[in-house]
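A single protein chain has been removed from this complex, and every other one stays in its place.
Right, chain A next:
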Amino acid sequence: MAHSARRDSPELPDFSVLKRLARDQLIYLLEQLPGKKDLFIEADLMSPLDRIANVSTLKQHEVDKLYKVEYKPVVSTSDQLCFLIRPRIQTVKWVCDVVNADKAAGKFKRYKIIFTPQKFYACETVLEEQGIFGDVSTDEWAFYLLPLDEDIINLELPEFFRDNFLEGDQRWVRTGGSALHLFHSIYGPFSKVYGIGRCSKMVYESWREQVKEGEQKARQAEVGTVFLIDRDVDFVTPLCSQVVYEGLVDDIFRIKCGCVEFGPDVTSSDKSIKVMLNSQDKVFNEIRNEHFSNVFGFLSQKARNLQTAYDKRRGMDIKQMKTFVSEELKGLKQEHRLLSLHIGASESMMKKKTKQDFQELLKTEHSLLEGFEIRECISFIEEHINRQVSYLKLCPLSLYFFTGLLPKDYRSLKAQYLQSYGVDHLLTFANLKQLGLLVEQQPGETLTVMESKMGKLVNDKTAGKLTDAFSSLAKKSNFRALSRRLSLVPKSDEEYDLRVPRDMAYIFSGAYIPLSCKLIEQVLERDGWTGLEEVTRLLNGHEFAVTADLRPQSDAQRIILVMFLGGCTFSEISALRFLGRERGYKFIVLTTAITNSARLIEAMLDNHV
């Protein structure tokens, strides 16, 4: 089942230094506030923090009590408070309230805010406005890169997606550049950088700026090639249901910072258990990239092997038994534990998916991608909306948009959607429109005119800002054209053997090759964008390829850092791993967050205060 790696696949660099670096920096910052202190941690920083440090690390540096930031008055009795937060106005306002409440009560304490990965001017303005600028010291913890696995590094910035693509706020561009810079200064120098998307280009430029500012020591490169890609280059892929094991686990149980919580239905006991999912888990490592339909066979084979291994004990003499216990038993037990977890997870996923008409959903997605049986797809979507199944049913709707939504269907589906889930989802629809995920189409002719105008605008640099407003229109009809040009949808009349995948389409049951990964494959193959002019035009341009004047090193060249700006899915990572095995590359994924269809749509929700 595990694919044999090509013998000459290069070795991946060691990323554990990134964790040590981040931890050491944090400790340094804590030492800047000597003495006992209470530490308040932003909720979504807790898991990342857990990956690099633990309580005793903090205790060693005189952290007394730990609290989660909950936007409530604090009860701490310590006279030193330290806040470890993301640079968000809301959180800073809360800190201001805390400080001002203490002031009003006549308490005098020392306060320190550590912003991570950086502070924003707008946050400091809040401190100023609330009259506590100077009472609170601020610092930055440049914790950019969190290695989640041997080939995944995460920025853990899910808001990057919404801020950048929906709000059009470029606050994270420099962060992206700094992350790349940090990576470059440890594992570089890069000799080739490719990219596509507005944000990618800006991040690239920001990185170049930072390289110029600092000095660069000559070194052997460990990673030589970089590919940057914006999430809005390919929205279709993350909208599809995932069927590769790791992706499916993420869709159903939500993997958080490399860790998943399996409930009682999986553990078949009365408690939940948190499990780290990475290459250290030998069972998981062998199934994570597999199509779900292959996983059962694999697991039952494993179970049988395990049984045989245990059975060996029978008829052993004392000496053999001793060796068995000291050498094999521990490994077997470990494997046993993992195996029963993943079998439990598979069972539970099977049950859930059976309930949710999963097969029908997949069929609908595939039809939409192929452009067949659209009426059936609409009635499927409609029926799910009518039955109030889940707001995530916007995913197929949005997918339908990319593949050609008719105006009358749009209006009718939107109306039914609002009836089923609440009119306040008007706000969600407005966001989807703004982002270009779901837009009411102009009638045919207008669209063509708009598009041809668009084409001119794209080439005109000063008018670049206008493309924002129109890009969604251009995206609409382009998926079909892109799909044809890049052969994203294999011919449906051929049997696809999922056990022996022949291309990256296996991650979607052989129905679709993810656009993002196909672009990467093509550019690496062609060593640039030559021959892809039509494709980049359909994608609104912003592509680039830069080659540095460096002695090429074959091994480092074949280790490729792919940076996803706005998040990537586990399915895409699986597809890249497959591509790596096929072509003798090793891919490292650097992403602002792990995403999937649910997270993508949730980022658009606005129907709460």
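Everything that follows uses one rule, which is that a residue touches a chain if its C-beta (ideal position, glycine included) is under 8 Å from a C-beta of that chain, and two chains touch if they have at least 3 such contacts; residues count from 1.
By definition in this document, contacts and distances are computed from a predicted model.
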Looking at UniProt, which of "Necdin-like 2", "pyruvate dehydrogenase (acetyl-transferring)", "Vps72/YL1 C-terminal domain-containing protein" or "Spermatogenesis-defective protein 39 homolog" names the chain we cannot see?
"Spermatogenesis-defective protein 39 homolog"
Which of these touches the unseen chain: A:Gln242, A:Ser346 or A:Ser367?
A:Ser346
Which listed residue (A:Phe83, A:Tyr111 or A:Trp172) would be found touching the missing chain in the intact complex?
A:Trp172
Hidden partner sits against chain A at residues 14, 17, 20-21, 23-25, 27-28, 31, 41, 46-47, 49-50, 53-58, 60-61, 65-68, 75, 88-90, 118, 120-122, 125-126, 139-140, 142, 163, 167-174, 181-182, 185-186, 202, 205-206, 209, 213-214, 217, 219, 243, 261, 271-274, 291-293, 296-297, 299-300, 302-304, 306-307, 310, 329-330, 333-334, 336-337, 339-340, 343-344, 346-347, 350, 353-360, 382-383, 386-389, 411, 415-416, 418-424, 426-427, 430, 465-466, 468-469, 498, 509, 606-609
